[in-house]
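One protein chain is absent from this view; the other protein chains keep their places.
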Amino acid sequence: MSKMLMKGNEAIAQAAIAAGCDAFFGYPITPQNEICEYMSKYLAKSGGAFVQAESELAAINMVYGAAGAGARTMTSSSSPGIALKQEGISYCAGAELPCVIVAISRGGPGLGGILPAQGDYNQATRGGGNGDYKVVVLAPNGVQEATEMVRDAFLLSEKYRNPVMVMADGVIGQMMEPVEINTDPLPKFEKPWAATGESQSRGTRNVINSLFLNPVDLENHNIALRKKYDMIEENEVQVDLYMMEDADVALVAYGTPSRIVKSAIEEMRAEGIKVGLIRPKTLYPFPFKQINAAADKVKFLLTAELSMGQMVHDVRLAVNGKVPVYFYGRAGGMIFEPKEISDAVKSHLGGE
Amino acid sequence: MAVIFQKTKGLTDTPFTYCPGCTHGIIHRLVAECLEELDLLDRTIAIASVGCSVMSYEFFNCDAIQAAHGRAPAVATGVKRVHPDKIVFTYQGDGDLASIGTGEIVQAAHRGDNITVIFVNNAIYGMTGGQMAPTTLPGQITTTSPYGRDVTKQGEPIRMAELMAQIPGAAYIERVMTADPVSVRKAKRAIKKAFEIQKNGGGFSMIEILSSCNIGWGLSPVDALKYIKEDMAAYFPLGVFKDKGAAQ
Partner (left out) sequence: MKKVKMVCAGFGGQGVLSVGQLIAMMAMNKNYLVSWMPSYGPEMRGGTANCHVVIDEHDVGSPIISDGITHLLAMNQPALKKFLPRVAPGGVIVANASMVKKDESRPDIQWVMVDFYQIAVESGNQRTQNMAALGSLVRQLEGFSESDGFNIIKEKFGDKNPEMVEVNQKAYTLAYHN
């Protein structure tokens, strides 16, 4: 397939169809509407099921049902809608159902705004739902990568029987970039556990459930989940290092801000300031080890986010006090300029 | 020796967790018998809800998915859309269906999803200890209406069958009860009809079943059955409220 100029949201939808998505359940909310619209237009044509649900709550519970019945399934929404989905995400995690949630983030709290923001880092990585669970969170910084991560998300979700979120800010959903979508068939994992109905011929009943009234059973379930998360943390961290070899300062950013930071790095490098970028591509599992290692070689780290400071806490956990970790953020749909980042770096350099 | 009675294959051997005197057990048996008699056990996915019947996935001898409180119809939609040839039913109580899950039940019917809803109305939250439900009768004492349901402050009980019958997408809506052998047999006929409708692609059906909660009501099992017949059925009239198939 040749390159096409596509909007992030449409490219995400097409990538999901190309990855063999069987069913999509959505609800309108800006700035992710093009995903639902694209799915309504093309998913049924390719033999899949599309339902515009009555709410985000219903949509994620439809995902729970379809995933429980063995389908490769997805939903998408934006910040307040993702908040509503947390109940269902917790159930999917508890019942160990593979599914993909696309989050095209906007400003908050409450109804907030509709412009790009990253105030949902905690919601995504800590889980807004109840209980001890983790959702794998992939954070693309462009349209091409968003399509690749959607594909990855289906694979990871089925490999680990766990919900996977692709979280992109509104810029990535709304902008167009040249994109080439991978149309190779994505292997289907066997799902012998799925509730597909054939209990009698199978000789065993398949039950999808997250209820364990016996505390011993529930603790064992919690321990098994934790072991799975350990495996994910061991094997699935993705991080991009840019100009870190000789860097005196490490900037940490994900999503669209990582591109703005990159522009700032180029400007600072031209002035002789040795700055590099650490870009987590997986927000969970978080690149703790890589950031900890980087902390040995730099004077300080500065985390740049479109929030009032959320990922910065993970960066501080990673650095563990070795060197200072500073923060620069804008919020509400305001987006920092490269110069703001350079100024922040310079002010901390000057303060030494 | 001739077998004169045996338990339906539609139920597992797991003992029920229901209180003695509760009619959930009867309703489970009716559903299970219908699935067996219609030869649907090998193609059915049950959606359990939250409430006293939260463990129903242990009792029905078919595949099952346990849903979040009120969301069973949405879960059923998800299953049915990826397995249109399978039989999907939800088993929900009145707190689940008529309170927290009103959005989901109304919208599943609105979409005309080809599923069957077994709605057990016992006018109370049994699982959590007998709190007031949307279906609690006027004046009825519960743990959250200790002076009796005051309709001026707590509203009048909601009649779900009548409400659901108004939805164009609903194909079959009937209210029955489990108060005596005759009404139990009628309840079974209604449940069977609902599954037959689904089997034939007829669309959304809901059977509301007036059921007892003798513990929550503070009555003996016998008095509880009397309460169904005399008090509940007086407020919640029995009958077919919608039958698209018959209308055509």
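Order as written gives the chain letters A and B; numbering starts at 1 within each chain.
Basically, contacts are C-beta pairs under 8 Å (C-beta built on N, C-alpha and C of every residue); 3 or more make two chains touch, one makes a residue touch a chain.
In this text, all values refer to a predicted model and were calculated from it rather than measured experimentally.
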Among displayed chains, the one left out touches A
Of A:N182, A:Q238, A:S263 or A:N292, the residue touching the omitted chain is A:S263
Contacting the left-out chain: of A:T30, A:Q200 or A:N292, that is A:T30
Contacting the left-out chain: of A:A44, A:L111 or A:M176, that is A:M176
Contacts from chain A to the absent chain lie at residues 3, 5, 30-31, 114-115, 142, 170-171, 174-178, 256, 259-260, 262-263, 266, 335, 337-339
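Quick note on the criterion: only the chains that are shown with their structure count from here on.
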Chain-centre distance (mean CA atoms) for chain A and chain B, in whole Å, is 39
In the complex, the residues of chain A that touch chain B are 22-23, 25, 49, 51, 53-55, 57-59, 61-71, 73, 87-88, 91, 95, 195-201, 205-211
Note: in the complex, chain B contacts chain A through residues 12, 41-45, 47, 54-55, 57-58, 61-68, 71, 74-79, 81-83, 86-87, 103-104, 107, 110-111
